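Removed: one protein chain of the complex. Kept in place: all other protein chains.
Here is chain A:
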Amino acid sequence: MTAAVFFGCAFIAFGPAFSLFIFTIAKDPLRVIILIAGAFFWLVSLLLSSLVWFIATKATNAQDLTLQKNLLIFGSIFSVILQEVFRFAYYRLLRKANEGLAAISEEDGPPLSVREMAYVAGLGFGIMSGAFSMINTLSDSLGPGTVGMFGDSQYYFITSALMTLALTMLHTFWGVVFFEGCERKRWWVIAVVLCVHLMVFSLSLLNPFYVASILPVYAIMLLMAVWAFFSSGGSLHNITLLWTCRKSNAETSS
C-alpha cells in the first residue's frame, strides 16, 4: 500500500495499452473516435448485464451467500456473452460507417481498413475492460490498509494488475480475430472467441489459487496473439523480414 505498489501495478496493468495508444492511435482522430466508441460499446454491454444481475440479486435473498456468489457467476457469464454480442454489433456499425465514410471522402477507398478498425476496436474494449477492473483497486492501493488481513492473499494488487493486462491484450486480439472472422464469414471464429472468453473467465474463478489462473490465462493470451498475428496477415516471412531489417517488395497492410 505504497506509492511503489500504485505505480508498479498501474504500469503493469496499463503500460502496454497506453503505449499502444500513444504510438498507434493518438495521432489519428478517426482512430481515437473508434477507440472511444469501442469503449462505449463495452460499457453499454456491462451496463445491461449489471442490470440483469441487479434485478436477480434484488429478487432473491441477500443473506444467502452461496446463492449470491452463484448469481454473480451467472451475471458474469451473461456479461461475457453480451460483450461478444456487442462486439458483433460494433463490427456491423463500423462496416456501415466505413462505407459511408468511403462514399463522402475525397480519397479512393475507405479511410481505414477493416483490420485497422478491428485492432482499434479490440483495444477500445480492452482499455475499458481493464480500466473498470483496475481503477478502483489502484486508487485503494494509495491509501492506508493491510493487504490480506483476513487470510486473503498477499498478492492481491499485483495479481490484479497482471490479470488486467492479460484481459486488455486478450480483448485486442479477440477484436482482431473476431472482425477477420466476420469479414471472411467464418462464423465458427465467433463461437471460438466466445468460448475462449468464457474459459478465461472460468479460470479467473480459481483465484486466489493464482498459479492455476494466471499462468493458463497468459498461455491463452500468447496463443491468441499468435492467432491474431496470422489472422491479420502476418507470416513467418514477415517476421524474418523484420529481424533482418529488409524491406519487402509489396507493402502489406497490417
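Heads up, the rule we're going with is that a contact is a pair of C-beta atoms (placed from the backbone, for glycine too) under 8 Å apart; a residue touches a chain by one contact, two chains touch by 3 or more; residues count from 1.
By our rule, contacts and distances are computed from a predicted model.
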Options "Glyoxylate/hydroxypyruvate reductase A HPR2", "RT30 protein", "Two-component response regulator ARR9" or "Presenilin": UniProt name of the undisplayed chain: "Presenilin"
Residue of A:G15, A:P208 or A:G233 touching the missing chain in the full complex: A:P208
From A:S139, A:Q154 or A:S235, residue that would touch the chain that is not displayed: A:S139
Touch with the omitted chain, as defined above, among A:L47, A:C195 or A:L242: A:L47
Option touching the unshown chain, where A:C9, A:A39, A:V114 or A:M169 are the choices: A:A39
Residue ranges of chain A at the interface with the undisplayed chain: 27, 29, 32-33, 36-37, 39-40, 43, 46-47, 49-51, 53-54, 57, 69, 72-73, 75-76, 79-80, 83, 128-129, 131-133, 135-137, 139, 156, 159-160, 163-164, 167, 200-201, 204-205, 207-208
